[in-house]
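The complex appears here without one of its protein chains, the remainder shown in place.
Then we have subunit A:
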Amino acid sequence: MSHAAVTEERPSTLRGASLPVWSPWAIAAGSVVVAVLLGLVAGIDSRVQWGLIAGLLFLAGTYGIAAKVEGRRQAKDRIATSLVWVAFLLAVVPLVSLVWTTVARGVKVLDLYFLTHSMGIVADSQPGGGIYHAIIGSLEQVGLATLMAAPIGVLTAIYLVEYGRGGLARAVTFFVDVMTGIPSVVAGLFILSLMLIFEMEPFGFAGSLALAILMVPVVVRSTEEMLKLVPNELREASLALGVPKWRTILKVVLPTSIGGITTGIMLAIARIAGETAPVLLLVFGNRFINNNPFEGAQQSLPLYIYQQYANSAGANAAYDRAWAASLTLIAFVMILNLLARGIARWKAPKSGR
């Protein structure tokens, strides 16, 4: 054996042997083939089990081959890599399925008629009807909640960032954190307890109050982050010119961060627009159009989905309506999200220098 032959076999003594780049694909293909064969032979007809067997084979094969050729440490690295990939693919399946079914089933009955008619004369088990009343209710309840929550949230964030020192600010920070974790149903129960005390019937604005409670902490958190991004030099420059602090905040700090604040508020709206539980407890649902949020039960999109699912005893027409309403709701939330992100990018605060 000549010296040259040895170096040809091992190009570098520093790196050690390594598997070729295509080896993961080869092992994957091999394990899928073996899994399919095994499945056919053993008579397993569930595709999920085929997938599981293939996954296990892939992991075992990767570890075995890599440990033999490259050593234990490299084998562990490869296992970690494939586990991470497997976890990712595993998570993608339900999420893709969710989006796909909502779109595929939602477009079935989603048309202009569906968007412009209520359920007034349509029984839950019959086809027809629409979500006009639910859209009206949702827009009014979420709009009123935003009118309450956005100013309170932004002002609180201004207090925390621009003024807040000492005990009160610490308490507010802590309780904003706590409020973030309040389940939506508890916020609903709180307003319900007030309504029981004052003996009120369900109406739209009660839902708005609960939604506002859920919305405020989200707005505070995001606005706080945005205000902290405003460079201190801007504040100091304004104060040095003799501008009062409140005008500095209104004319310098807020305009600089308005893009981010708007984004935060829109994301918060997107979050509360999908809340069902408080609406179920406080607004109750209504088959008819009710334009007045301050009197009488209303409908809302998420609640409509729930009631179409729960009260229809498995009628396909109701499921179709539920999917179509889901698609509308998701579209609304997604458009808000995309708009918010667009604004964030467009109005991003310029950095200090």
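The criterion applied here is as follows: contacts are C-beta pairs under 8 Å (C-beta built on N, C-alpha and C of every residue); 3 or more make two chains touch, one makes a residue touch a chain; residues count from 1.
Rule of thumb we're sticking to: contacts and distances are computed from a predicted model.
With the options "Acyl carrier protein", "Twin-arginine translocation pathway signal protein", "Phosphate transport system permease protein" or "MGT family glycosyltransferase" in hand, the undepicted chain maps to the protein name "Phosphate transport system permease protein" (source: UniProt). Set against the missing chain, the residues A:152, A:234, A:258 or A:343 yield one that touches it, A:152. Contact with the chain not shown here comes from a single listed residue; of A:29, A:42, A:60 or A:80, that residue is A:80.
When the full complex is taken into account, the listed residue touching the unshown chain is A:213, out of A:213, A:265 or A:317.
Which of A:95, A:112, A:241 or A:313 touches the hidden chain is settled by the complete complex: it is A:95.
Listed by residue number, the positions of subunit A touching the unshown chain are 46, 48-49, 73-74, 76-77, 79-81, 83-85, 87-88, 90-91, 94-95, 97-99, 101-102, 151-153, 155-156, 158-160, 162-165, 168-169, 171-172, 174-187, 189-190, 192-194, 196-197, 213, 216, 220, 239, 244-247, 249-250, 267, 270-271, 273-277, 280-281, 302, 305-306, 309-310, 319, 322-323, 326, 329-330, 333-334, 337.
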